[in-house]
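Note that one protein chain of the assembly has been removed; the remaining protein chains are unaltered in position.
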């Protein structure tokens, strides 16, 4: 048998949020994946000689509060490929080059409780966000010295038009001494609309920077998001997301503070939510694989617009405060 | 890598039942889980030092007759927690304290073919039963000498009302010499009805006792079930389930006989099914992990009411007889 590993992250906790329904009620709930999405999977590699390896990965998400699968069975990773001195090429389903690069520059590491680095929550879930994973992808990742770079294509698979539905992401990062820098770009094509001959086209670019000094790490990043509509006379949807934060690490403690802000654009002034979220998190390591953590966040929107801490759930008020305490076990 | 185990139970057999449809036809079928529900999963633990461990469990059910999953992917177990001298605390989805305690006092061990200890089958499936597992749970289990005790809370997660939808179970057992005793209580809240300001509330208490003498084990148990309706002027639904049985074990043989009886209440006399089931089972161990088994059961209902052997399927006659032969493999 080749080298196969069963692995996963089990992350669950209890969250309190206010403004949790239309009647302004608060809620206490069991959450799955407060720090990182709970997941399970298999991965393996086979040495082919000459520095070449075959690699595969199957990984699915799981909701620990109900035991339900989180989307498709192996939604997170379902791919096979080759890895060698040239880098790594995989085919199937996986996260994008953008996702892989940006996560290193989010102080909260895309934590569901709480980060807006994958998508900013303003007047609706997942708006102005990145596309975290592609179906039908081919992904290349390479490294040269301090540089990591890559490109991902997700085929549209529309008969008669290779460009309809096609997705791609490209970018790179560089780490040298105390400094890290990152840039990434993605474009998501919709299908051509018969009425106009145009298609929806979503693009997003990301920039990030990091500076380390002793036990402190400082990070900042931004995303410029734009949706050009294929329909005639439909204005673009635009929103820029900015974040910055600092992490202090002294084993067994890791403490992070961060701020996220979305600048919604092309909206009437009285609908311009421009939401901001402040987050703080303390983690205590019980071992290399097990952490206890507590996160607190407060979000607010301008002009009485609705806002939610979670990138997946809409909000019911113009502010929301939440506290999550949990445990994470990586196996 | 931490200690991770792939495990499961593969249990399949062939069952004959009479009165299997409205035309009184009999049926021969392949059944999954005649002795115990077929399942698969992962579990692991990580030593944190000082007697403390982190623990996790993912477990799903599988129908061996079709290969389909049995409900949510990891419906049976999806939890993470800590275990130490203080006991064990987990968070996520799991079986309840009631389930864990009562199974030790059911001579048939909750066997799908055949036991009514989790739910009594009378005029409909799963009536008058326990709630076997909770979503959104926090469960504590402790032991002190011969005592095992615990409590489970399943959060209702209704914004604005912590009590709506909340579930809890509490209980304990004691084993000393040849004697074992058990008591457990559970309460399941519905949501508040606007019309009355009340909510449905289901409660069940369980009592059990065991006595061992040589190769014989004698067990008896009961459940008192009550559903108080939140609607005005709606009578309670009540039903008490009683069981008793004996097991003779002499390796490689284990032979069990048991009787289950449900006393349905608050029904018109001519609808009062009060069903009874007699069961006998012989198991032959091929190894520590593999058994062959044969079970035979006969159920009858009073007043011409319908009854079925299975707690999941309704019956088509006022009696039903079934025979199951199968194999179980624990890996």
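When the chains are written out, they are named A and B in that same order, and each has its own residue count from 1.
Assume a contact is a pair of C-beta atoms (placed from the backbone, for glycine too) under 8 Å apart; a residue touches a chain by one contact, two chains touch by 3 or more.
Computed from a prediction, not measured in an experiment: that's the story for all the values here.
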Report task. Have a look at B:6, B:163, B:179 or B:232 and name the one touching the chain we're not showing. Result -> B:6
Requested in this report: Kindly state which of the options A:160, A:197 or A:214 is in contact with the chain not pictured.
Outcome: A:160
Report summary line: Residue positions on chain B contacting the omitted chain are 5-8, 10-14, 20-21, 23-30, 32, 40, 60, 62-69, 73, 286-287, 289-290, 326-331
Report summary line: Those residues of chain A that touch the unshown chain are 1-2, 4, 6, 42, 44, 46-49, 52, 54-56, 58, 60, 71-82, 91-93, 135-138, 155, 157-162
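We adopt the following convention: only the chains that are shown with their structure count from here on.
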Report summary line: Here the gap between chain A and chain B, centre to centre from mean Cα coordinates and rounded to Å, is 41
